[in-house]
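Let me give you the structure first, and then I'll get to my questions.
The complex appears here minus one protein chain, its other protein chains still in place.
When the chains are written out, they are named A and B in that same order, and each has its own residue count from 1.
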Amino acid sequence: MSAINIKEGTPLQAKIPSGDLAKKWTTYKDKIRLVSPANKRNLDIIVVGTGLAGASAAASLAELGYNVKAFAFQDSPRRAHSIAAQGGINASKNYQNDGDSDWRLFYDTIKGGDYRGREANTYRLAEVSGAIIDQAVMQGVPFARDYGGLLDNRSFGGVLVSRTFYAKGQTGQQLLLGAYSALNRQIARGKVTMYNRHEMLDLVVIDGHARGIITRNLVTGKIERHSAHAVVLGTGGYSNVYFLSTNAMGSNATAAWRAHRKGAYFANPAFVQIHPTCIPRSSEHQSKLTLMSESLRNDGRIWVPKKLEDAKAIREGKLKPTQIPEEDRDYYLERRYPAFGNLVPRDVASRAAKERCDAGFGVNKTGEAVYLDFATAIERYGKEQAHLQGIHNPSKVKITELGRKVIEQKYGNLFQMYEKIVDENPYETPMMIYPANHYSMGGLWVDYDLQSNLPGLFVIGEANFSDHGANRLGASALMQGLADGYFVLPYTIGDYLADYIKVGKIPTDTPEFEEAEAKVKQEIDFFLNNNGKHSVDYFHKKLGKIMWDKAGMSRNAEGLQQAIKEIQELRNEFWKDVKVPGKADEFNQELEKAGYVADYLELGELLALDALNRNESCGGHFREEYQTPDGEALRDDKNYAYVAAWEYPAEPYERYTKHVNMVDAILHKEPLKFEFVTPTTRSYK
Amino acid sequence: MKLNLKIWRQNGPNDKGRMVDYQIDGVEPDMSFLEMLDLLNEKLIAKGEEPVAFDHDCREGICGMCSLYINGEAHGPDRLITTCQLHMRKFKDGETITIEPWRAKAFPVIKDLVVDRSALDRIQQAGGYISVNTSGRTVDANNIPIPKKDADAAFDAATCIGCGACVATCKNASAMLFVSAKVAQFAHLPQGRVEAAKRVQDMIAVMDAEGFGSCTNTGACEVECPKGISLSNIAILNKEFILAQAK
Partner (left out) sequence: MTILKTSVAKKIAMALSGLFLVMFIFIHLAINLTLIYPGKEAFDAAVEFMATNPFIQLMQPVLFLGFIFHIAMGIYLEWTNRSKRPVNYVNNNSGVASSWASRNMIWTGLFVLLFLAVHFANYFIPFKTQQIHDHYALVTGLFKNPIYTLLYVLAFVALGIHLSHGFQSAFQSLGAPREKCNKALVLCGNIIAFVVAFGFSAIAIYFYFN
């Protein structure tokens, strides 16, 4: 196979303000330009996506006085996949007095990201984290509290403090409903116009600035033009490029990818997060995977049998996990990482599970599962409760009963969810879990202002390449989404908009809008008239398999090269042979999916290319060629301490007329400077 | 497993709609109900027929997007779950399953099994919020201690996913459980008290205007609610309403 030559473009500047790390944001905020209230009324902003980032941004921008148009592909902003985030949200409140601070949250995050994040962004994230909690509580978000009426915290992976605020296993739901309520208030005031069941299908760029979008009304099929002075994308991640992931079925990369085609750079696509605790896959027909919150690792212990023959017997159904004595169990995380134990970061826990399963110790039929066991925790809590209730010499049954109640209080909904899917009672037998795609650290490139290289295009939340480096710590996604939407973007966008207070409404009858609309219609017509042999899902599943096998939890150069080739072939087959039933001017779910998969087929290749380019292992990106003798990730700070931002290798609409291969993408590097922390080898031992 | 499906097909809002029979083979007990429909749709597409449209998204019971009236029950025969969490092991081989959309004047059918639930959003817009701007300079979160009992009760009410099963199952197509969940969440919290009277009146006014029926306390909503939202919330709403009148 011929080696791939990567074309390099000009390096990128992130516009990071100078000065002391802790003061950068405050000083910067004080100096950027403001738009007067009278002028804000004359400025329009489009916000695409209404999850945590989008809803909080739309609400905050409307509160400031801008005219906001918000777009969601679901029937309501409340459906966005932020709602499924379970475990919690980090904030450096130090309510537990365990030594937490903005610095520690910053440090944990940048270290957890394996030193592939930006110092200034990450510190700002830590700095505003406390305000998020204050804001959410004022909105009526019912966080868990202790008996004194104060907020409760728990621990998440990769940290040594308790800084995670939570609402049972439904923290994302509660925070999203908080942002949704703030959004509703602005919709009621008429400051936000909400477009539900609308999908963004193109970005309109005028004179190099993002000035509008083309949408499809998913109910009527009508193609619409919307203009604004700035466009904000809060459209989430691209984990569904793997077909099976914990993302919602509708989560897609289309808005981000269409912006990429129009010139916005796509950064670090190879940085995807494989979450260690998901319910293992069971059949070929499986449509998605379900996450079991990382918070479970506070109390659950992960293990596989020590003996190969025990593992085999379990797989064949001849042995039950509860029959394996303590000394024959391998609590491999506790063994390998005594300091952090079961609470190592996600990438580390995922690889460790894969390592054990690859070695033949997997515990379900497919051999791809490990145990997450609550027996110890149930006993510990049971004894604690017995003591609290003054029960002396409690029986084993009583202890189990009391302990179960505590576990139920903490994780009830997760246990119920597990039982419904797997048909086993996790209070009585250990859960089976396996890693699955969950989150994408990569995304559209943005500077310190959260503005992409295309002026006027801002990207927030999971959709940007974000503050998480090569691996996101648990309970940080909610924090970042809300930080961007509530506390960062509303300031930084003003600095851009200050130049456009006099331009008036952006007209939609310009050639740029016309071309974009025509191209969108052209693609729709193509799909509906293609009369191919295979459904959209057929291609999506095939792509997913290539991605998971060759660009998944661990990668190597040969596999990645094969993946690129296979994706190119699959993409050609897709354009030739995809079959999309129905009509353009009606509710047509297959047509929606066709667009998503067309974009995944390009994104997947870019992801593989990025992984191939990065000749090191860091965070979620593990290249088999680059590891320490004991199997840990081996980073190369000398050559790869940069953000890889990729430029689309063709004119925006060329893919309709000729083959466009992502291997021709142009690499723009943003060097990462570490002024305040020194990158070291991550150790959780 | 082999199944006989009777599915409501309706081309669009103006089509009359009808039940159509389908036979499906190769269903596995471990499939979710929606995966069974995926399988049916794959087969329909292969045959050149139009797939069945149905709403779904997270497929883990939290987004509230999936619906379906299965064998005469909202979210099917199992309890405390959404349709996406319903598994085929709940059905017998050879069984006939009827699948219909949510039925309510306030939920017009868009296509097949997809209905328009935006009326629920409009109720929320009428007052389902606490009027606080984003400033980052509100009081410190721990300055508002809330008894654990109240915080837990507020949380329980707030777990409503807005799927509309309560409306679908109610003989009056009433949205009281949905509305009361939001009213009760804020009724339990000190932050929500200031606007309590206006909130309950405004939300009820929009609920009525959107064409939902009135509550006659049959309690079916509580039974069919995938999140177990309690009827207590309706009692709390009623109390809040009476208190609001007294003001």
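One rule holds in what follows: a contact is a pair of C-beta atoms (placed from the backbone, for glycine too) under 8 Å apart; a residue touches a chain by one contact, two chains touch by 3 or more.
Computed from a predicted structure; not experimentally measured.
Within the entire complex, contacts from the absent chain reach the displayed chains B. Touch with the chain that is not drawn comes from one residue among B:Asn4, B:Gln23 or B:Ser214, which is B:Ser214.
Among B:Ser32, B:Thr138 or B:Ser230, only B:Ser230 touches the chain that is left out of the view.
One of B:Arg9, B:Lys90 or B:Arg103 touches the chain omitted from the figure, and that residue is B:Arg103. As for the chain not pictured, it touches chain B at residues 6, 8, 17, 19, 69, 71-73, 98, 100, 103-106, 169, 171-174, 201, 204-205, 207-208, 211-220, 223-224, 230-232, 234-242, 245.
The criterion applied here is as follows: only the chains that are shown with their structure count from here on.
Centroids of chain A and chain B (each the mean of its C-alpha atoms) stand 26 Å apart. The part of chain A that touches chain B in the complex is made up of residues 56, 59-60, 63, 74-81, 83-84, 93, 95, 128, 131, 133-140, 142-151, 167-168, 170, 173-174, 177, 180-182, 184-185, 187-188, 194, 196, 219, 246, 248-250, 282-283, 285-288, 290-291, 416-417, 420-421, 423, 486-487, 490, 535, 537, 579, 581-582, 586-587, 589-590.
Residue ranges of chain B in contact with chain A, taken from their complex: 11-12, 28, 30-32, 34-35, 38-39, 42, 45-46, 48-51, 53, 55-65, 78, 80-81, 85, 87, 89, 110-111, 114, 116-118, 120-121, 124-126, 128-142, 144-148, 151-152, 154-155, 158-159, 161-162, 185-186, 188-189, 191-192.
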